[in-house]
Every structure is written in structure tokens, then in C-alpha cells.
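Structure provided below as C-alpha cells; questions to follow.
Of the protein chains in this complex, all but one are displayed in their positions.
First chain written, first letter: the chains are A, B and C, and each begins at residue 1.
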């Protein structure tokens, strides 16, 4: 069973566009926070520590497949549920489900996304994907 | 043949993260600018005018499928090439290819994305997808 | 005695720049959230309601005087304390103090700012400052 971690994100006025709804790049901002929050909650240290200890600078994104289901606006509080759907040798699939609770108490799916990410080292000039560290998989189980 | 529109986007220091590369949500910011730029260049009026004349508030995103191929950093100038890959009855697929030219003169693909979007009206409480206006398809041909 | 409202803001990886510290425009993002949070907590309705009921679209900024005292980085949790320093006839001075608690338990001032803002109506083409509504001053006392 994949471990699931949840965080909440309040939508601000400035997160919304002239149509009055969340300007969608902000969702990717929040997914990135949720991605890192997942690892922090599982016990991985912050990247500023892993870069010193193991050369790992973070988990850059390789691809993203996102669906936007319904709109949200400021004062909505989003719930972002994150899990690792699949570990591969040099990458992993992180799944996020973003929902809001309506004033009436219903839970609505707002958007969802599968992100493929890698653990990366700084190889002088460029970033290089490394094999997913076994101890990280262990921590996230 | 799909019409293709190109714009350039300079990367700023603040667009990059502590790993020194573009923080990826910024790509979605630039794709949104490229999406609207496409329609402006094809002759569609700005949304502030279409909302008054036809109730159309813009082209909210329905899904996005993005691949990140290589990293970029500040002072890189990105070229974003945008076209409509497919018109459907109530949506359309907009394709973006983002590249940079290396100091040596090579063109590198940085990322690409297919966005599905709709033309939307404000139906009182919520946004509603409308049939893609025939005159808009005409303008984009 | 000026009423003071406090909110917390977690700093994310993507809020930081290649120097590893908060990219300063993000502070203004958070101050704007704190400004609105102040009024919400005092009982003012969201702008989407005031625009319908009284034509008030929000509190655009007229000037800002900010000092940046020490740096902060991702995983720091900022405390933003906000009060109204002065009500004028058509504007008000909102003061924000942003601090962090060090691992050792000390409270450090990170930045502070005085913002002058107005309540604005949409006068057809442009925004126009109105007299500060007396009932809003009452709610904030």
C-alpha cells in the first residue's frame, strides 16, 4: 500500500487571475511544495543537507500529466494528497490529488497530476539522474 | 498545415531555484503567455473585450501533458513555438515546444507540452466550455 | 491600541533563488495575503462579495516602505504580524512585521513594511479611491 501524505494550501487573492479563478501555474507551484513535503514528512532531510552529504540537489521533474477538473478561487482551502505510485530504477511517479470541501461539506476533486521525477546530482555543468537511493525508498514505505 | 507562432522569453535570476535552474512552475507561466500570444497574433481580441462582446472569459486549461528534456537557467533566452494540433468540438489541443540556443549555436529542446483548453463563458457561478467559435478557427488557419 | 492579527507562512524551495534565500518579491506576495487576512479576520467579507454589494474591489497599494533585516530560506516558518498604524480619510497605513524563530528559540525580525492602501471602487475605466468606510474602521477596532 502506497503511503499517502496530505497538506493544505489556502488560495490567496493574488493566486487568481482576471477571470476570478486560480491561475493554473499556481497549481504546479503547490504540487512542488507537496512533493517536497512528502519527502520531509517521510524523514528525508532538506536538500541543503543532502547536497552536502550525498550530492543530491533535489527531485527535478521529468514529466507531468495533469487534469484540471473544476475551478477554485481565493479563500478556498485545498487539500493535496500525495503518494508514490511507482518506484522505477532511476525515477518515480508521484501522484497528487487536489480537492476542496464545498460550503455544503462535499469534497470536490479540483485537479490531479502524475509527476515523474528523479533524484539528481550536480555533475559539474549539469544535473544527472541517479538510481533512486534504497534508503529513501525505505523511508517512504 | 497548422499555423505556428513563436515568442521569446528571457529567463531571470528569480525564475531559478536554489539548484540554479528554472523552477518548473515558471514554464507553465510562460506557456500560458504563449497560448494567449498565439491567439492575439492570429487576430483574436483580448479577453477583456471578448467578455463584453461575447461572454468569453478566456481559455482555461483542461489538461496538460508536459515533458522536461533539459535544464535552463537565467540569461538563457527561450524560444516558444506554439501551434494548434487539433480542434475538437468543445476543446482544442495546443502544442508548445520550448528550446534554447546554446553558446555554440545548437538548438536544444528544453521542454514541450500539449495543453487541452476550452473557450469558456461565465455561467453565473461557474465557467462553462462552449463550442469552439468557427470564426476563431478561421482566424487561426 | 491598534488591533494586531498574526498569520504564519511556510517558505517553500521554489520561493528561494539561486543564492538559496527567499527571492524578495515573494515577501510582497505574503504581505498581500497578510493584508487581506487582516480584514477577513476582522469580519470584512471577501472582495467578491463587497464588489457586488458596495462596488469595492479591494485595497490596492499606493506606496510601500520595506526594510529587509535578515535572510530566510525554505522550511523557515514566518510569522507575519499585521496592524493598521493609521486611518486617514481616503487611505490607511498597514504595518507588517515578519519574523522567524531560530532553531535555538530566538525570534528574529526578517523584514518589515508599511503599506499605504486605499479602498477602491471600479469607476468604469479605472479604480478610484473612496473614503474609508466607517463600518470597516469599526470592525477593525
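The criterion applied here is as follows: contacts are C-beta pairs under 8 Å (C-beta built on N, C-alpha and C of every residue); 3 or more make two chains touch, one makes a residue touch a chain.
These figures come from a predicted structure and were not determined experimentally.
One chain is not depicted; across the entire complex it touches A, B, C. Not every partner is drawn; the one left out touches chain A at residues 13-14, 16-20, 23, 25, 74. Listed for chain B, the residues touching the missing chain in the whole complex are 12-14, 20, 29, 32-33, 36, 40, 46-48, 58, 73-75. Residue-level contact of chain C with the missing chain is found at 17-19, 21, 23-26, 28-29, 32, 47-48, 57-58, 60-68, 70-71, 120, 122, 126-127.
Simple rule for what comes next: only the chains that are shown with their structure count from here on.
For the pair chain B and chain C, the fraction of shared interface numbers is greater than half, so the two copies use mostly the same residues to meet. Centres computed as Cα averages put chain A at a distance of 27 Å from chain C. Annotation: 32 Å between the Cα-based centres of chain B and chain C. Looking at chain A, residues 29, 32, 47-48, 58 sit in touch with two or more other chains.
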